[in-house]
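Below: one structure, written as structure tokens.
The chains shown are only part of the set, and none of them has been moved.
Chains: A and B, in written order; residue numbering restarts at 1 for each.
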Amino acid sequence: MPFVRNAWYVAGWSKDFGEDLRAITITEQNMVIFRASDGQVVALEDRCPHRLLPLSKGKRIGDTVQCGYHGMTFGIDGKCVRVPGQDNLPKSAYVDTFPVHEAHGIVWIWPGESALAADTPVFDMPEFSDPNWHAHHGDGLHLKANYLNVAENLVDPAHVSFVHPTTLGSAASENVPVHVSTAGDQIVAWRWIKDSAPVGFFQNFGGFTGNVDRWHYYYLHLPSTAVIDFGSADVAAKLEEDERDKGVRIFALHFVTPVTEDYTIDHWMHLRNTAVGDEAASENMDKMFRIAFAEDKEVLEAIHIEEQRPQKRKPIRIAIDKGPNVYRKRIRDLVEAEATEDLGAPLHPTFVQHD
Amino acid sequence: MPFVRNAWYVAGWSKDFGEDLRAITITEQNMVIFRASDGQVVALEDRCPHRLLPLSKGKRIGDTVQCGYHGMTFGIDGKCVRVPGQDNLPKSAYVDTFPVHEAHGIVWIWPGESALAADTPVFDMPEFSDPNWHAHHGDGLHLKANYLNVAENLVDPAHVSFVHPTTLGSAASENVPVHVSTAGDQIVAWRWIKDSAPVGFFQNFGGFTGNVDRWHYYYLHLPSTAVIDFGSADVAAKLEEDERDKGVRIFALHFVTPVTEDYTIDHWMHLRNTAVGDEAASENMDKMFRIAFAEDKEVLEAIHIEEQRPQKRKPIRIAIDKGPNVYRKRIRDLVEAEATEDLGAPLHPTFVQHD
């Protein structure tokens, strides 16, 4: 299935982009990225229109990029400003540009029709700007897997008990039913595991000694941004659904970026209402997340290989698949809408406060 | 050419299969194998019907296998016994099972239609159970080659002089004609090399000092089990064809298992009427066999690469090809019979005593 191209995808963290030319790929489009002298991040098509050398193999000259083969040079608007050996600049001498948005230390790129980008809000959430919350950027997890399987995994609380038994899940949750809401722009799947021992993560963070009430809310914003709201509170606190802020609460954010049909980067970060300002805690959380996400990676890459093989029978669907099923249907609709050029209204994946 | 699927193929030695889940592939079908609590070896389709994760990535829970993604659990009959998050078990929640036969330390699996397995005898030979004979299991030789080329090589005594000059052959046999009999269920190619110096193998085993009479009988049982009966006797013994047991006699057995069209495993072992009970001798024989089979591997993998290239001319056939030619024709007939579902009588590759 082709990609949804008219969407904002995360290219990386702000700290990843500086003066040097860097090559990245989003939805099979190669881009050269750099931070211009005014601080803005620029994304150009990474292909000289002359002999096709990636511009990322060339060099920056001020705010222009010079091709490393014959020196054709392009400005940040993609227009050619110099063709060595001749005075005129042919009209066809240009490279595509891609809209860029930078906020909260995150760089987003729009690989689709540029004209549609400005009207499409970029994912945001109030906790990014709330001093009671601590934001920490994690890694870019590279997976040899299709991005739909990666994103589907992020609206699927049921896998946690089996894939992440030492960090995020435990046997206590194996049979707890999953609720799914698909009413708004986002798909939400959630469940509470009441009165059970804290999982590995909350043994380390929260200092719980007795049983806790634990929740997992998976918010999936199309096309592929996931917010996993999970946390724990002492059973004695008798926490209500909308009182999660009173517990130890963590948002794990996954920005799933399709590179090719067979390769995906999941840039993940977290926000928390505990250990604010404590970078050692951030590092410890990263360590646990890395264990968990390596477990996902093993599963998702094995599935990717299996999906390439001839299939004797169609896969079956079970009760816990409601979130993934709705997700795939919505992506199919978006892709079809792009293909027929009836683009309809742009996505509005702005984060709706969820409690 | 597709595979013959309605046949017993060797999956490995008995000692290779224990409690742990192990993934293997036969005729492009992925299987997860383990030894159940009652000691029997079980082979299931290695693909959860839900999200296609190989079950071999999951874990055993008693005599069931739990998928590593969402915990769907399957019994040794392939039926789903648990779907976490729901009470009912959908009919489509099952994995295929494969008939298994274990004897003489060898595990055989039937990748085709299960119903046909029971009526098809598994390869056997009386020497397995004869105290005057010593059986020793060798290795699984992995080859990036099509299994037909591997099996063809095992009904082809003529290559021995050129491919294995230091172990199994010598220049003395280069021009000795090959006899071929294709009357029964097996194809037999053989020749005697009379009154010549012992080859490397029989310098080491047999202690011959003067000239010997040496024989090579290649029995190929469809689809791809080879028995190579070879040995030497002092010239003075004036051995007749049916007196080979009086010489130093070795059966090299090759169980050729197609993994994919481009990958084959040749499980080889040997039986001998000399050095019975002497494991040091077994190890020494293994060493010589490993030299010889590495020589075959080099040839067969080079041919496999060449066969993938466009061919300017058809290969030619020469006198020594009679065994391979008949072999390929019979395989074609079997494959065609399976394709048209006129399965006819099952194979009866029981070993017919050959002297």
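Please note the rule applied: a residue touches a chain if its C-beta (ideal position, glycine included) is under 8 Å from a C-beta of that chain, and two chains touch if they have at least 3 such contacts.
These figures come from a predicted structure and were not determined experimentally.
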item: Assembly copy number, counted for this structure file with 2 shown; value: 3
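Operating definition for what follows: only the chains that are shown with their structure count from here on.
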item: CA centroid of chain A to CA centroid of chain B, Å; value: 49
item: Residue ranges of chain A touching chain B (in the complex, touch as defined); value: 156, 158-159, 161-163, 174-178, 298-299, 302-303, 306-307, 309, 312-313, 315-321
item: In the complex, chain B residues that touch chain A; value: 30, 47, 49-54, 57, 66-72, 83-86, 90, 92-93, 96
